[in-house]
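Read through the structure below, which is laid out as structure tokens, and then see the notes.
One protein chain is absent from this view; the other protein chains keep their places.
And now, chain A:
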Amino acid sequence: MREIKTVTILGANGAMGSGSAGVIAAFGGAKVHMLARDVEKAKQGIEAAVASVKTDTIRARMIPGSYDADLEKAVAESDWVFELVAESYEVKEPINTRIAKARRPGTIVSTVSSGLSIGRLAKAYDEDGQKHYYGTHFFNPPYKMILCELVTHSGNDKKVTQALGEYLDKVLGRAVVYTNDTPAFAGNRIGFQLMNEVAHFAEKYADKGGIALLDEIMSGYTGRAMGPLATADFVGLDVHKAIVDNIYDNTKDEAHETFKLPGYFQKLIDAGKLGMKSGGGLTKVVKHADGKREKFVYNIKTGEYDPYPKFDIPFIKEARQKIKESDYKGAMEVVKKASGLEADIARYFISRYISYSLSLVGEVVDTKENTDGAMGFGFNWVPASAFVDFLGGPKETIKLMEASKIPVPKLLKDAKEGKKFYELGDKLDARSLFKG
């Protein structure tokens, strides 16, 4: 692979475009053509890039430009063209046609797409272009979220893939996860499975606490900083819908039905209540005249917003206390032994998460370290393999899955007892992802 000295960023003014450009200009020391619809927007992107990595030293090597005036010239002198325009074939394909015409042989072209087919997007290119076309799925904000899913398709060359992976890892400091060209790749496929199924359960238990109850059950003691529904509200319900619809339409695995968008999500989207970015969605925060903020949660039954409730669920309190004292296995023992609906739901989703993550090995990724990395670095969720260890090993985990009627993946059936199942320990301390 050619040394990457000059890069073109398309979509330079977006959060992902400017953030990725900042990383490339800073860590990679590259000259970066910052292209947007107009030069003013591109200049804003440069300032956002400087602010994101907090170094003025990159400003001088970022060149603002517009698609209309500068795309061909910038692409022709680039070693890597990183396209971060809107997530649709209709927008990406015409741009790819232009890049393909201007591109020199050997130039890498990649997209940040979180769900579109890389193989289909690659079709805009000649044979050399297809060989050098990838998905480089960075996460937001790129400087802080170091995951990069490097998505390959059948036309890639293994040597180029390896060299690009090394560049992303060693030079840009990304935690690189290799995934195949499958819908939503690894991180979003696993993450949105859980989020969407939790959303269904919120509807099923709407009169017992609904959205707030499910997020409480799936809170920090289950290994995530933010509840799954708070995450959906954070990324936006429209984005959530686009991702789960894509997976639902293009996959047929055992969790297929769980990817159907819940009706109340659609209702909220139709009403323009997309989540935090639109001032409210599953939850909303109201600022009172005295400056105090009050949080509300959407009542799925009534369609109104109720004050966000507090819960007092003894087993969750006990598990949190154990985690606060770094007794992770003790916390999982509490979860395993607790009785009641909330504990049943917690065990169901812990089982589902592990089962689904491990079941994708072989299809979406080649090794479990890739799904573990995707969830740990991309979502800040405790990776599935680490969970197996905290639960007491494969046998104990299988017991939990069987009790929750969740399929047991082959990888777990074949695992050796008494040996650590989680193998990313030196790179990511999974304990840090539990919140007490």
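Miscellaneous remarks
To be clear about the criterion, a contact is a pair of C-beta atoms (placed from the backbone, for glycine too) under 8 Å apart; a residue touches a chain by one contact, two chains touch by 3 or more; residues count from 1.
Here is the rule we use: contacts and distances are computed from a predicted model.
UniProt lists the omitted chain of the complex under the protein name "Thiolase domain-containing protein" (options: "Urea carboxylase", "Extracellular solute-binding protein", "Phosphoglycerol transferase MdoB-like AlkP superfamily enzyme" or "Thiolase domain-containing protein").
Considering the full assembly, A:Asp429 is the residue among A:Glu166, A:Glu254, A:Asp366 or A:Asp429 that touches the omitted chain. Residue-wise, the contact with the chain that is not shown comes from A:Glu325, picked out of A:Glu72, A:Asp207, A:Glu325 or A:Asp366. Of the listed positions A:Phe27, A:Phe234 or A:Phe296, the one in contact with the omitted chain in the full complex is A:Phe27. Checked against the full complex, the one of A:Asp56, A:Glu90 or A:Asp270 touching the unshown chain is A:Asp56.
Not every partner is drawn; the one left out touches chain A at residues 23, 26-27, 29, 50, 53-57, 143, 146, 173, 220, 320, 323-327, 426-427, 429, 431-432, 434-436.
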